[in-house]
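Removed: one protein chain of the complex. Kept in place: all other protein chains.
Each chain carries a letter (A and B) given by its place in the written order, and its residues are counted from 1.
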Amino acid sequence: MKISRRGFLGAAGTGTLGGIVSLFGVPKNVKAAEIPEIKTVQTTESTTICPFCGVGCGLIVSAREGKVINIEGDPDHPINEGTLCSKGMAIFQLAVNERRLNKVKYRAPGSSEWEEKSWDWALTEIAKRVKKTRDATFVAKEDDGKIVNRTNGIACLGGAALDNEECYLYSKFARSLGVTYLEHQARI
Amino acid sequence: MTNHWIDIINTDVAMVMGSNIVENHPIASKWLTRAKERGAIIINCDPRYTRTSSFADIYCKFRSGTDIAFVNGIINYALENDFINKDYVLDYTNASFLISEKYSFNDGLFSGYNNDTRAYDKTFWAYELDGSGLPKKDLSLQHPRCVFQLMKKHFKRYDIDTVCQITGAPKDIYEKVCRTYTSTWAKNRVATWLYAMGTTQHTHGTQNIRSYSILQLLLGNVGLAGGGINALRGESNVQGSTDMGLLFHLLPGYLASPTKADQTLEDYKKNNTPKTNDPKSANWWGNYPKYITSLLKAWYGNNATPDNDFGFNYIPKRSADYSHISLFETMYSGKIKGLFLFGQNPAVGGPNTNKERKALDKLEWMVAVDIFETDTSVFWKRPGVNPADNQTEVFLLPACSSIEKEGSVSNSGRWVQWRYKAVEPIGESRSDLWILDALHKAVKKEYAKDGVYREPILNLNWNYGNGAEIDFHKEPDVHFVAREINGGFVQSKEVMILKDLKSFKKGDQAPSFATLQDDGSTSCGSWIYCGSYPGHTPEKNNMARRKKKDAVNNIGLYPEWSWAWPVNRRIIYNRASVDLTGKPLDLKRWVIRWNETTLKWEGDVPDGPWPPNDKYPFIMKPDGHAWLFAPNLNDGPLPEHYEPLESPVENYLSSQQVNPAVKLWYKINPEGNPVGDVTKYPIIGTTYRVSEHWQAGAMTRNIPWLAELVPDVFVELGYELANQKNIKNGDLVVVETARGSMDAFALVTRRFQPFHLNGKIVHEVGIVWHFGYSGLARGDSANLLTSHIGDANTMIPEYKAFLCDVHRKEGGAA
Partner (left out) sequence: MKALLIDSTRCIGCRACQVACKEWNELNAEETTFFSGKGYQNPPDLSPSTWTLITYNEVEVNNRFDWVFGKMQCFHCNVPACASACPVSALEKTEAGPVIYHASICLGCRYCQLACPFKVPRFEWNKIIPEITKCTMCADRINAGMEPACAKVCSTDAIVFGERDELIAEAEDRIRKNPTFYIHHIYGKEEAGGTCVMHISNVPFNEIGFDTNIPMDPIVSKSSHAMKPIPYVLTGLGLVLGGVSWVVNRKKELEKETKSGMEG
């Protein structure tokens, strides 16, 4: 059972309030009884790799009851040995950030606002757009009779922030549609 | 990177040119610091004095866009003073190869140039072959047409005075750079070259890297610990995303994406598989047919059969350039109707973003997947645009963050590292893996009844353990995907590996790409990842390994920490680190060595198991040698200095002002692509990042702690220019090019100094490019200034050098 921080501090506080009499005295070099327990006690730890640059630093995420408590460098990681840069050190605010997207949003043509939508709705609607565009723009053969089997009506961008397994599925998915306008950050 | 981050500790001289390593890869500073403690010299060459310059021992300024002149001068210095590693050059490079009589170079042009197509006929630069089809060689390096002599002639024009007139580098410091760097020609000294987008983002970016590579090869620095050519990748998985083929011209594993010339799988194999008549050449790309066939099996499974060419024609074929600039030019013309965006923000990061934002207006629909609202996903309500006028439908799908999912990422040193899920995705956000899985399933369902050429969709091999239906609560099993990428046997098969016959059963995971087959018996999603997950259980997931034990050579390889492609090799081209008997060139920091007793290699995983000198070391080249002279590039076999598209000076060396092989978008599509003139825009502009933000800012500009550190966009300029323009530190100023203008705060600093170029004084300013109109920290985008022009080989945009003007904004005092 954890001691509540407030109760803990309160109890010690009463004791030292007597110090008021030694108004300008030299403080006693006492061992502080009030130093709070570190916030990472009783957390589960898991390792991760920084999502920013290509150095690939290791981090430890401490979580309690499904909530992120702390994220700092993994001292066992041979590259960063527990150290980080300002961005890597700020990942806690990627995890806990009220600006994060947590709902599917849709913007209708001409609208000035987002509407919240369900995944089911969005996926079905997107699939309809994909089919309509693909079917309308698909070129099986060029004028010279050569097979090309592609659509130039759909483009795909991005991937440098995804995991390998995600990139792989993205590559596979895009090619299954016949997309050749497939590019990402490596080009720019 | 040929090497990896920790290996920086092993160097004697580190050249940081074309990167700002301390600011943009800060943890590399740990290893640079340790190299320094060992006595290494750090050189930094940059137009601006950065946090890297502050860290370096030698700082040499030079003008943006003149890297080739700068480095060609160092090459000339090495050649003139004979500061080269002769054995290495002779044994391991194509220095002794004879080149066709048709090769010549005159006034900035190589032979074979066609003015109308702006392209070279590369046969003019081919090797001269002997009767058996092998390149003729002159091992004395004296033949006037051998690569070495052609190089001497080519680089002679880059003497120190000429280089300083072109680049604006101070002569005394430049000489010191030449002296220090070329000191590593000695066998017991080694230098590393650390570059990034400062190198690649030019109309001659590929040739910038070529000049570094040539120098490194002449000095014998490739393949060794503390050496190499090291591209510092800027995103956590831009290495992996490239490895997985997210570019128009590549399939996973650097296999070419099919072109119209590849009407059948046979055509494709023939067009892409290099051949050699030299038994000593490993010619690794000779295995092309195995890798493409295994990829087709991974993608189309049982639907890939010899009868249907393993589904080869399911993959779209290209017949043009579909690179980023071309993509946005086409979008601007209205031909692209729909766009998927997974974590990319071109409204900030794309060149000439005024035009790219307008191109987005032409879309019928956009699907943006991200963890925050990005500038691109809200392009329809960007400043100056009335949403009512924009007809694009936008679907914004919430992705979860990297700590809310499991999977692997590949760092710049090719280490493929596993990440674990720490907490559940917030709200209704999902992993990109789930989103991609759901998108495929939704599209497949849409095509169940009818549709155009449905086979590639319906026959796609897609089963990741979470059922055929979309289920919000069922993630695809990322281990299934990882194992598909690694590959395995779809039929039982006996495979000869070196002299051993090995049996594999149907369903076995492949231990390495040496076991992959071209008969359809193996499947592999990305052959270079074969070996990353050679079993069926998570214990066999090599990417998740965390053993912190060094290899016998004790040079920081950590071979049991994660896994590196290819085949866990930590330093590639390592067969060039030994002499012809297998003895390390550098005994202190040896990478591999041949054990005469066991008849095996020790240390790192060698570039192939063959005994020393059985095969040439550069196994990915059909001739087995590193190419000092590269007859395959679009803009010449040797690097030549050209000015950026927009430059304040005329080319000092030739009448070819700009790389003659680049595509001139301003001529093809003049609308929205104006080019600035020095009379109106006399100042050089460049763009860069700061340590505290990342790329187009979607993540970091939404992090309050980082927004606090760098809250606004700023332009850095020197005191002389600031005085001329009556600009004070902190003023709000306007930076303007032919394409657009932006507001920024002026930071007047001694870290930018004017350049003296052949009697002319030229100023340069630099702008951070992270900013945009969305997010917590907002500001104008520097890419409003940049243009649609790219490198002649890679089509990477020329972000790093353009012409601009700067003036105080009316009423803009801070």
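Note that in this section contacts are C-beta pairs under 8 Å (C-beta built on N, C-alpha and C of every residue); 3 or more make two chains touch, one makes a residue touch a chain.
In this text, all values refer to a predicted model and were calculated from it rather than measured experimentally.
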| item | value |
| --- | --- |
| Residue in contact with the excluded chain [from B:G507, B:P538 or B:P704] | B:P704 |
| Which residue of B:S54, B:S140 or B:S492 touches the chain not shown here | B:S54 |
| Given A:E45, A:E72 or A:E125, the one touching the chain that is not displayed | A:E72 |
| Residues in chain A touching the chain absent from view | 6, 9-10, 12-13, 16-17, 19-20, 22-32, 34-39, 70-73, 75, 80, 82-86, 88-90, 92 |
| Chain B residues touching the omitted chain (full complex) | 22-23, 26-27, 29-30, 33, 49, 51, 53-55, 690-692, 704-714, 729-730, 745, 747, 749-751, 814 |
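Heads up, the rule we're going with is that only the chains that are shown with their structure count from here on.
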| item | value |
| --- | --- |
| Inter-centroid spacing, chain B versus chain A (mean Cα positions, whole Å) | 24 |
| Touching residues on chain A, where the partner in the complex is chain B | 44, 46-58, 61, 63, 66-68, 71, 76, 78-81, 83-88, 90-91, 93-95, 97, 99-112, 114, 119-120, 122-131, 133-138, 140, 142, 146-188 |
